[in-house]
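Only one protein chain is missing; all other protein chains are in place.
Letters are used for the chains, namely A and B, taken in the order the chains are written, and counting of residues starts over at 1 for each.
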Amino acid sequence: MEHEAATAAHSSLLWLIPAFPFLGMLINGLMRRRMPEKAAGILASAAMLGAFLVSLLVFLDLRALPHHGRALTQTIYTWFAVGDFHVDVSFLADPLSAVMILVVSGVGFLIHVYSIGYMKGDPGAVRYFTYLNLFAFFMLTLVLADNYLLMFVGWEGVGLCSYLLIGFWYTDYEKALAGNKAFIVNRIGDFGFILGILLMFATFGSVEYGTVFDRAAGFPYGSAVITAITLLLFLGATGKSAQLPLYVWLPDAMAGPTPVSALIHAATMVTAGVYMVARSNLLYSLAPVSLTVVAAVGAFTALFAATIGLTQFDIKKVLAYSTVSQLGYMFLGCGVAAFGAGIFHLMTHAFFKALLFLGSGSVIHAMDHYFHHAGIKSNAQDMRYMGGLRKHLPSTYWTMLVGCLAIAGIPGLSGFFSKDEILWKTFASGNYGLWIIAVITSGLTAFYMFRLLYMTFHGDFRSAKGHDHPHESPRVMTVPLMILAGLSVVGGWVGIPHVLGGGNQFEMWLEPVFERGQEIAALAHAGEHGGATELLTMLFVTLVGLSGIGLAYLFYLRQPKLPEKVAAGAGPLYGLVYNKYYVDEIYDAGVVQPLKATSNHFLWRFFDVKIVDGLVNGTARVMTEFGTGVRKIQTGQVQNYALAFAVGVVVIILAFVL
Amino acid sequence: MDLLHLLNQGLFWFFVVMTVVSAIVVVFSQRVIYSAFALLFTFFGVAALYLFLAADFLAASQVLIYVGGILTLIIFGVFLTAKIYTMDIPQQTHQRYLALLPVVAMLGLLTYGLFTADWKTVTPAAEPTTKDLGQLLLTTYLVPFEVASVLLLAALIGAVRLARPMQEEDRD
Partner (left out) sequence: MDLSRFNLITIATPLVLGAGVLLVMLVDLLSGRANRRPAQLAALAVVLAAAAVCLATWNTGGVSFFGQVSGDGFASFFNLIFLAVAFLVILAGPAYLERNAIHFGEYYSLVLVSVMGMAFMAAGTNLLVIFLGLETMSLALYVLAGFNPARQSSNEASLKYLLLGSFATGFLVFGIALVYGQIGSTDLARFSAYLAGAGDPFAGYMGAGVALLLIGLTFKMAVVPFHFWSPDVYDGAPTVVSAFMSAAPKAAAFAAALRIFYAPAESLGLPWERILWILAALTMTVGNLSALNQASIKRMLAYSSVAHAGYLLLGILAGNELGAAGILFYLASYVFMNVGAFTVAWMVNRRGEGRYDLGDFAQLGFRRPLLAAMMSVFMLGLIGIPPLAGFFGKLYVFTAAVQAGYVWLVVIAVLNSAVSVFYYLRVMVIMYMRENEALKDVDRIPATFAAVAACALMVILLGLIPGSVLDVARAAVASMP
């Protein structure tokens, strides 16, 4: 009894989770002019900490409940009611949303703290924190919503904040334009999403999760209408989570401040699509076609983005494509009905990708200050001007190394467990083609991440001028990095698979949410006892990852040192081999260019410009033709208008009289 | 009795013809001044028709307001406009045949209704209607009566605005 009372008390706290950042936003927004920059940052961070603590409380409450009864709801008020259809503003905390709120508020808190250091001295800092808190409010609403409409509100809200934050330095035209690209592309996705919700309402007469899923369970497997709903929702997801074909905005979105990239474009907002698919697991399981689409889009995006990631020199662009690629993994997991694995990777990815982004932010911060100080006009994000930063930014280096190891899937780190889970479930579900794609991607990922690491931190500093060098970022920035590094190591230990002697507690935790969907998809526990096969594939994937790292090592560390030794004795060879850009060029001509030609000229140009734009413009043109015809009647002559009027009068009277 | 009835009928048709013919002149005349004067006969004709309906007050106010007020204003306006005699005001008829269609249809409909409707008829009261009207205007129709005065106020403000010179410094 005592226990139940406590639960009730905490479920009524749910509203506090989004309320904290909302309050922070209000205070910072209203006091914009009088708020000192530092106070704004502390206030915003405190709001996030509050949200995190309440989330933790809710999580503990949920744990205390019986396995299948883990759900807390709180209805704030009835939003609107029409006939017997009503939608509440109501929050739901179950194992899935508990994971999400912990990740969002936890990682969000760290990034807020980091931002205090990063945004120091920026005249728009107060506005920045206002937007950041507003974002957190919408994101928490999104994951806590207990119905699709409220989720959509959060969905739109995070999009708005994303746009505002990408275009944060709106005096910079390029950056503002990037914000706009994100905005427009997301509109296309959101249009699909809202159509999906409308169709869902028309089909089930509700948009509330519980009711929708209960009613959907009565539909036949493979039902056309559910397939349509899920595909429309997935269109929304491809927009928000930057999947093919709507991924284009995410790399451009890197124009925003780096902590924003970490929070919104890596750890949280972009994963909203994955969350939505996982939340709708029952619907997707009923629509095998949609599941296949999700899996295929995920796998292809993963590979596609990874190949582009190989070629980028902008440190944030590499991470951006990497994010697109990793999101592809998550969708692949969901697509093979391993929703738990998808969410697991979502969580670990939030840790290590936030870490990597913040690390890159630290690098950029340092480079920017260095360039400014040394009077060099250069691009602070271009890795070709970096190198050897290990000495100057030790904390950043070591934490980023952990991040790279985690994302490369080195055994024992978080990324290993979550990625392996997805790969194994893909294999076990018989999607060998997709599995091969995913494995190749895994190798590429390891390669480009270590390319990034080596180019940035190893070798010689390529922008050296005098004795000056970049300096390590302040502790307010490095401490969050360390915490995230810790999480990137241990974050995966909650989901150690059975075959390695773990209990896969993470999957057990999420089981109540996914079990109905997985039963329908007939994949329940399919991959749980793979035994030797599972171990073998795991080993194979690990080897692929290691060889990716090895290859990067060969290309970016071994080769440039080799010419150094040769250069001492052999003069003529010096120019040829010493310059490590030669290696780059050979690599470029042999591997990158063909890939790039395909990705750049075919996929980017043709796919984006011809197909996507063409489709949109074509539809618009047909409509416009109609408009022109109708407009011809509008002559401007009163006589014509009066005639039309009189004809109308006669017709209407006739209708009444006859 | 019969003779009186005949006279009555004759007068009635006389006024009907006068009203309609002068109205046609108003519409089709090329000269504004002709139209203005033809309007005089139309207004008179309408007033006379009101009398046939035993609406004495209405007939009187028709003459007072329309003939005495509005028409005079129009004619003054015409006189005060320079060169209005020689000015050729274009009065082409647009979409002549197209317009005929709804007009004929409307006429047909009204005529059809005229002969099929179940009209409410009252015997005309012998005494003047003024007293009843006065009472109604201050009781049942008080609100419409007052709103009508607001309407006139709106017209007044509007007229002032339109008549006033545009420039700020020209204001008196």
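A few comments on the model shown:
Going forward, contacts are C-beta pairs under 8 Å (C-beta built on N, C-alpha and C of every residue); 3 or more make two chains touch, one makes a residue touch a chain.
Small disclaimer: the values here were computed from a predicted structure and weren't measured.
Check B:Ile24, B:Leu64, B:Val104 or B:Ala148 against the missing chain and you find that the one touching it is B:Ala148. Residues of subunit B in touch with the missing chain: 109-110, 113, 116-120, 139-144, 147-148, 150-151, 153-155, 157-158, 160-162, 164, 166-168, 171.
Residues 77-83, 85, 149, 152-153, 156, 160, 164, 167, 170-171, 173, 176-177, 179-181, 183-184, 187, 191, 194, 620, 623-624, 626-631, 633-634, 636, 638, 640-642, 644-645, 647-649, 652-653, 655-657 are the ones on subunit A that touch the missing chain.
Throughout what follows, only the chains that are shown with their structure count from here on.
Subunit B has its Cα centroid 74 Å from the Cα centroid of subunit A.
Residue ranges of subunit B in contact with subunit A, taken from their complex: 94-95, 98-99, 101-103, 105-106, 109, 112-113.
On the subunit A side of its complex with subunit B, the touching residues are 637, 639-640, 643, 646-647, 649-650, 653-654, 657.
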